[in-house]
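Scroll down for the structure; my scribbles are underneath it.
Yeah, one chain of the complex is gone here, protein chain that is, but the others are all in their spots.
Moving on to subunit A:
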């Protein structure tokens, strides 16, 4: 067994929006399924987890600009070195659904886009939300696959509300049986509650700071679960057992803080 960054190169960079880039890799990440992630290493800079936004022969990660590390990712161009470890984590379980709904908040669409493509035959409904129209990335990619409901905070595309505001309506109207979600954790918490109320299963992808990605260090803990190995995708049953979900996360040095402090630190 060996787990460390594998040398790769950038095949191309696609600008999805002002603040988002997709980095396509020259070498594929074999065996990955939607919802799994890779550890991206920029030598001398840092290493962080990113969900695979493309797979099956054309692996890519989609990155939102945030801080020092992503500034460096934004400088990458074709042919540049990039270390890639993984794939890691469990990924979404696609066998359990008949009528899936996919709900994405902002960059949360990254792991959900390949999921939507994989589920295409089951005619999923996608709810994509973002602050503005410009920030609704993968819009065309998703519209090709299935029915898409858009929401924006400013009303520049689709309905002017949060993605989770229309979930209940979609669940009822389309007789959804499983909801797949990724996005800010406050949104996911609402998604979880709506699903519970409507007796619909959900599978939500969580995010925490990660050191090892290998299930040994505990930095990604949510209660007794490790986001890197037990997750990042968790079922309704697992989520219902988590007291920290939607409330607390840990900073790099292990301090437990409220979610808003965690997100402020991530920026």
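Note that in this section a residue touches a chain if its C-beta (ideal position, glycine included) is under 8 Å from a C-beta of that chain, and two chains touch if they have at least 3 such contacts; residues count from 1.
Assume contacts and distances are computed from a predicted model.
> Given the options "Cytochrome c oxidase subunit IV", "AsnC family transcriptional regulator", "Aminotransferase" or "Dihydroorotate dehydrogenase", say which is the protein name UniProt records for the missing chain.
"Dihydroorotate dehydrogenase"
> Which of A:10, A:157, A:221 or A:239 touches the chain that is not shown?
A:221
> Touching the hidden chain in the complete assembly: which of A:78, A:98, A:160 or A:256 does that?
A:256
> What subunit A residues would touch the chain not displayed?
Touch set of subunit A with respect to the missing chain: 1-5, 7, 39, 41, 43-44, 46-48, 81, 83, 210-219, 221, 223-226, 229, 243-244, 250-256.
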